[in-house]
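Sharing a structure, written as structure tokens. Questions coming.
Missing here is one protein chain; the remaining ones are kept as they sit in the complex.
Then we have chain A:
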Amino acid sequence: MSRFPRLAAALALLLLPATAFAGDVDAGEKVFAKCKACHAVGDGAKIRVGPHLNDLFGRIAGTADGFRYSPAMVKAGEDGLIWNDETLAAYLTAPRAFIKGNRMAFAGLKKDAEIDDILAYLATFSQSGNDDAASAEPAPADTPDTPNEDTAIAEAQPKADEPDDAVVEADAAAEPPAHGVFHLGRPATEAEIAAWDIDIRPDGAGLPVGSGTVLEGETVYTEQCAVCHGDFGEAIGRWPVLAGGYDTLTRERPVKTIGSYWPYLSTVYDYVRRAMPFGNARSLSDDDVYALTAYVLYLNDIVTDEAFELNQDNLATIRLPNEDGFIADDRHEEPHYAAGAEPCMNDCKPGKAEIAQHAAVLDVTPEGDGDEDGTGGGID
């Protein structure tokens, strides 16, 4: 006994009070751009990643000639799922929820108007009688959104699922597909994940078991880091400065260090472990990285005890001074981006343009000898 006709009827009852399926064919063609990678429609449409969609309305689910459907989709058809406005609308809203285990990768259309439009468009490729589809064809061009319908579909989903044991049974009875939609790739092993998953978050997620002291860190630092970063984190040449720079962020030449600028200590552990020392990454032990991180705290006067030990339990509890120094991206609220500002075209500024600054005078543009030195404002 099929459950789908009842589901369709239930949906139809919910949907009918609204001006259902007054979709716009032209708009639907645009929405169909989201589907075209996998589905063909129209003259000569062939099977692609998904089945062709000619004569979709009235088609029993899972029956397009030549397409290898998921067991779940075949079962849905056997259980009586026939594609029409109601069933397609429900399917396109949440493909994976509507038929669990089916292979369509598409996440679903969020807007009901888009679903109406695409159904109107697809209906133009269906010969077989579908009253709803036929009535959708002469739809008005400007279909207003129908909030009632939104609510109806949103509510219909869970309600429809409840009495619909057959769907659940079909899912359980079907061969459980391998992972995913395309069944490509293979499961990663635990050892593989452990080998690559080295990232650390501010809350301490990902920290390995281990520890290291400031004194131990000094030894590693002197051997491995000081050549670029300097004995006290002051940096050699243009290598990054690691320490100091407090109260410089508003100055003309801010010194952005771990102590003065970085918001989270976890970033130090993560970065040193993944990328340092430069040119010999992944060569430090987890304990060495704890020790170096502790030493960098010491260089920045955030800890003062040489015996201080950093470990997986206390790293996330240490706060860096500039944690609160960051704000969200609000560029679009800047006055020069004020909405609707039409730019000036004529007589926009008084007087003739006068040169205020010459790049040529600085003479820092490379000419081949590489002797130039910039005045700052470089990338880093």
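Here are some notes:
We adopt the following convention: a residue touches a chain if its C-beta (ideal position, glycine included) is under 8 Å from a C-beta of that chain, and two chains touch if they have at least 3 such contacts; residues count from 1.
Here, contacts and distances are computed from a predicted model.
In the listed set "YedE-related selenium metabolism membrane protein", "Ferredoxin-NADP reductase", "Sugar ABC transporter permease" or "Sulfite dehydrogenase", the entry agreeing with the UniProt name of the missing subunit chain is "Sulfite dehydrogenase".
Mapped onto chain A, contacts with the missing chain fall at residues 37-38, 49, 105, 107, 179-182, 184-188, 192-193, 196-203, 228, 237-240, 249-250, 252, 254, 256, 258, 261-264, 266-267, 270-271, 274-275, 278-279, 281, 325-332, 334-337, 339-341, 343-349, 351-360, 362, 364-366, 370, 372-380.
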